[in-house]
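Contents: one structure, followed by commentary.
Removed from the display is one protein chain of the complex; every other protein chain stays in position.
Just so it is clear, A and B label the chains in written order, and each chain counts residues from 1 on its own.
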Amino acid sequence: MMRAGERIVETIGLRVAFGEGADARTVVDDVSFQVLAGQSFGLIGESGCGKSTLLRAIAGLNADYRGSILLQDKEIGRARDKAAYRCIQMVFQDPYACLHPRKMVQQALLEPLVIHGMDQRQDRVDDALLAVGLGPAFRYRYPHELSGGQRQRVAIARALIIEPEILLLDEPTSALDVSVQAEILNLLKTLRTQRGLTYIMVSHNLAVVAHLCNRVAVMERGRLIEEMSEDDVRHGRAREPYSRALLNANMPYHGGTAGSAA
Amino acid sequence: MADTLLEVEGLNVRFESARQSHHAVRGVSFAIGRQKVGIVGESGSGKSLTGRAIMKLAPKAARIEAGKINFDGIDLLAASERRMRAIRGNRISMILQDPKFSLNPLMRIGNQITEAYRLHHRANAAQARAKALQMLESVDIRDPERVFRQYPHEVSGGMGQRVMIAMMLIPEPDLIVADEPTSALDATVQRQVLRILDDLVTRRGAGLLFISHDLNLVADFCDRVLVMYAGQILEDIPARELRHARHPYTRALLDCLPRLDRKVDTLATVSRDPAWLLPVQPAGGVLA
Partner (left out) sequence: MHTKTGGVTPRARFSEWIRAPIPQSPWHARVQQAWLRWRRLAGNPPAMMGFCVIVAFVLVAILAPLLATHDIYAQNLTARLQPPSARHWLGTDELGRDVYSRLVYGTRITLYIVGLTAVIVAPIGLLAGTAAGYFGGWADIVIMRAVDIFLAFPSLILALAFVAALGPGIENAVVAISLASWPPIARLARAESLAIRKSDFIAAVRLQGASPARIILGHVVPMCLTSVVVRVTLNMASIILTAAGLGFLGLGAQPPSPEWGAMLSSGRQFLMTAWWIAAVPGCAILLAGLAFNLFGDGLRDIMDPRNG
């Protein structure tokens, strides 16, 4: 467990490209940034800017990258070991696609425990379900019997059950109703404080990012062009013209809330 | 404003299955003139189903009952499928959420637009092409010739949605039903598309039924807002008064959003009061 303030995740010159030869597209272009332990780091940008690809590369889902990814100041290779996987977990965008349709909630939560050889499995499953606001009654449910918000809670429980230090969030609430979004955001905030987690979150919704994150980076066409604080985002203070345009486009029309577009 | 274009009274939609009956739309009544009316609700509130029931495009399993569904004097409830086909796409147009799914992926964009045009107008290929290019220009597409030749997957989401709007507006409909037209778009593109929609609707004096889950977007864009919950309309107010809405559900929806201008520790959540479920208005019944 890292002390707050130490560097926990770092990328150096990260490059991800898809396609070959003439079709090659560089989706993440020479991105270098650091996240400190206990921070909540947000990545914003328009669709296609590469923020999700960057997140997936950090997660270890995309082994085809150039540059380095460092975890707790040690470089991790493209083939990761179980300890590295245990350290970083991810919550995905679509609650309707992130749970295996044929597996009960209990199976989904037990599996990571079995893979990592953890003990007291049944207790941990109960604790995980309680921590996300569901009860033991949800153990034997199938995903198709759950609402979007409930599925996302199960996904969060599954991510946290093996006690990671870093949680990657890929637009975790954009597919949810606003009322459910509020509950999930509150849950994420509580869990972070309780467990001292580090968050790296991707979102296109500035108000959500400002609510949950304390540091924000702007991406444009694969490049990380600016980093700023949450306060800067709230007040539309940016150095780069693109960032300023982005903040302004999302600015409230009149009342103060940015549009909650899905 | 003024003259009523669409009048709906006591619309009820039920889904019957072997074991249970799901009452998806409960006694919905409203009237639209040549104005922009937004229907806002969360998933499951019945807003999309209301729009589709009006156009008789609801799923086959849905049973629709209503006291009245009148469009410009035509009784849509009693209209035959043949009559509906003449009205749909001609006098009432529909714009859907994701152009990826509503444009034919195997046809070039230009061909789809000309086909839409020739369905309702007698024209030869050259005339149809000229009209299509004109429509593409009217939705702010700067290089209509190039877009005409492209396939849907080759254009961005925002462009695809503008193409959809162009297609839907060719027959110059009197009423447009837009079901989450900007939900799949980025904020910048959203504004662009809304501006185009606004322009076209106001200039042509058409009515717009804008269905969305985004309360603030609708409040800023539309003239009137209907808030739906569990199949019922809880509130029907002018858009500029939305921020002073009185119904606790609307207030809760407004309050639970994170705001850039106000930092809170915990977001307000919506606690659903069972008392909000009003007794259902029967088909043909009067407001209780």
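Going forward, contacts are C-beta pairs under 8 Å (C-beta built on N, C-alpha and C of every residue); 3 or more make two chains touch, one makes a residue touch a chain.
Predicted model, so just to flag it, every value in this text is computed and none were measured.
K.L.:
Please pick, from A:14, A:69 or A:98, the residue that touches the omitted chain in the full complex.
P.N.:
Of all options in A:14, A:69 or A:98, contact with the hidden chain holds for A:98.
K.L.:
One chain is left out of this view; which of A:4, A:61, A:130 or A:245 touches it in the full complex?
P.N.:
A:61
K.L.:
Touching the missing chain, which residues of subunit A?
P.N.:
Against the left-out chain, subunit A lists 56, 59-61, 80-82, 85-86, 88-90, 92-94, 96-104, 106, 111-112, 115-116, 137, 140-144, 155, 158-159, 162.
Just so we're on the same page, only the chains that are shown with their structure count from here on.
K.L.:
At what distance in angstrom does the C-alpha mean of subunit B lie from that of subunit A?
P.N.:
33
K.L.:
For subunit A, which residues count as touching subunit B in their complex?
P.N.:
So the residues of subunit A in touch with subunit B come to 46-47, 148, 177-179, 181-183, 185-186, 189, 204, 206-208, 210-211, 233-234, 245-246, 249-262.
K.L.:
What part of subunit B is in contact with subunit A in the complex they form?
P.N.:
42-43, 157, 180, 182-188, 190-191, 213-217, 219-220, 243, 252-253, 256-270
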